[in-house]
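Missing here is one protein chain; the remaining ones are kept as they sit in the complex.
Chains: A, B and C, in written order; residue numbering restarts at 1 for each.
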């Protein structure tokens, strides 16, 4: 039975994902170039490895959770050459959110070496990682995605098969672009209602039961005080950072550029989140976009 | 028991609403200045009246379903002076989608004459009117809205109390502005996915279970073939017309203008629907906005 | 010879315009409901009148410079009934920026009483008013506009005949919408250049001699330090206020709404200026929109 996992990248997302695998009975061998992150993970039961190369030896699964195209490609292909040392029986599962182009390059390079790799970018954020309620949007060979469920099921509740290499990344950025749009739209609608005398709770309830219904409104309401447990009711702390939404909207625009698709609302959403981030809000939750519509000094 | 309803305006929405009241056992006395509409309603059981004035005599409820501020104000106040002849025991329920300013004027004018009036604009479209599944977004005195439920419950499934006069109209246009935004956003996301090789059904399913979830995606999918019963799968026929969405987005912009609120996505949505309508698409369902993103000759 | 002018509205724009007429040898009889404004004008040679009605008696020209539709209509028609007392030989010149609808109402109401009236909204700002370099965008009867030149030539350098009643207002808001668009566009282009290492002066010079050339770039450069005498080089003080640009963009959107025209960039410009004004920048010069693109805490 597949029991040994190499986990590469033990940051805010990777660490809690790794811990859930440990809870499920897997042996997790970890590496992160940031010593403090690695040490923190070790204290939670991750087996310490001195390098990525050491971690992947003998693993049934290699799971990576990394910040960018450059880091992923450098690790597997261009610099650390992990694909040279990963063994045939191992399944590579890259959970990083990167461009479809980059994912395709990794998966193709793995195939050329006779290895199996899939992409599995996640949605659900830090909370979802901790609670093992992530969604994985997978791209690659169908049987590889099936096999990956062995581990993915312990870190999340949904494992979607989007299509061949790149499809998972595309699904993720389409989803997040749409999320950005209805988050801003929800913020605009709530402020318009409030400015015309409505109670934001009442308006939220009405729209939630009507055709305005959407995830931002119903589960992540951006207006302070409407829902108790949202970042909006906690000074926009926690949650999904503006900086990360900007990253995903940048990937969406790159995809649109590549396919000659046009996304006027998606582009405007990107610019509004970008302008918001310029003013020192990068670390806030993305629902803080609500504040740009307030009649008050900024922040 | 309140049993007599005067129904003013028997068009695409008003007629099926009136029929549902007849089915529920009400006596419906109707008027419409368009003779063919009036005649068609009479054939379904509406009692024919020669004028609005004749219809409202002795009615427990006056329900109006009219196209614009000007028509509503002309009928009740400025030209036909209905408020002069409506009796004290009657409750006026204006279901028209008009500006909050216009609704306030009607309700205030009624109060000055000792009459009771509420606004109750609807969402749900022609289908909802026929199936008695409309939502009513009510503004006015709370007890008047409670009393209105006597009739509203037979025409719809939700009766929301949004607040005082004007609040119902504001809730409606906030909702529809948000609807317009996530409809376009959904169309953009689906086209971006398709242009990058994804199956629109698969992508729709993934986003429906993720943070991109919204009413347009899940119940009114704009991509042809994803859902069987949507206008998108029927050449964008039926449903909620582009022309009506343009009207509601115009009302939203007027409200924003009045309250000095700013709605960048709402304004862009208005312009995109407007440009779409200019090219001969006014009568199509509003989900036809999907077609502006296609790599094909227009229409 | 026409020598007596009644000047109604002696604020930031009206006062310097009146003074230029005095310099040119006209007798100017003035009124403003704000006593301090009236007194200040009197000290510069305006003859003090106790009311608008008193001012217009025996005048060859009545010139008004007022802030809104409501004030203009109240003064001439609805409340002060000036049209009842203005004499047949008098030419009414309304220099206020109002809606085309409001201008048409005034001019038509004047005609019904056998009076002559034109609209003549201005561009050029407080500086242009002081320097007598305003542009007047006139609407009404052609011969009335010709006669108006007797006075307009002493307050400005350009007197344009745009067409019948309303055309002057339309020309003005088309112009100012276009101005808003190329001001923001210029700010975006300059910031993009600077962020990629270019000197804003060099870039401004190159674009000024190329197809990017426009009035904002060449005579009113929004980047601090590029031009010596602009508001941008004086902490965005003076010039044309954000609040006034917001007003004109609101009128443009009303006109578009009325004619079912669509202006995606104009609408977005309106929203960006509006969001900028919400954060406490209403009194700054409109070129301060440059600051929303800076990588610095707001203001």
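The criterion applied here is as follows: a contact is a pair of C-beta atoms (placed from the backbone, for glycine too) under 8 Å apart; a residue touches a chain by one contact, two chains touch by 3 or more.
As the structure is a computational prediction, the values presented were derived from the model and not from experiment.
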item: Touch with the omitted chain, as defined above, among C:97, C:263 or C:277; value: C:263
item: Contact residue for the chain not shown (choose from C:34, C:85 or C:202); value: C:202
item: Among A:68, A:233 or A:271, residue touching the chain not depicted; value: A:271
item: Chain not shown, touching residues in chain A; value: 250, 253-254, 257, 260, 262-264, 267-268, 270-272, 274-275, 278
item: Contacts of chain B with the absent chain, listed as residue ranges; value: 264, 268, 275, 278-280, 292-299
item: For chain C, residues in touch with the removed chain; value: 100, 123, 135, 137, 158, 160-164, 166-167, 170-171, 173-179, 181-182, 184-186, 188-193, 195-199, 202-203, 205-207, 209-217, 220, 252, 255-256, 258-266, 268-269, 272, 293, 295
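As a convention for this text, only the chains that are shown with their structure count from here on.
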item: Centre-to-centre distance between chain C and chain B (centres being mean Cα positions), rounded to whole Å; value: 40
item: Centre distance in Å when chain A and chain C are each reduced to the mean of their C-alpha atoms; value: 51
item: Touching two or more other chains - residues of chain A; value: 264, 268, 293, 295
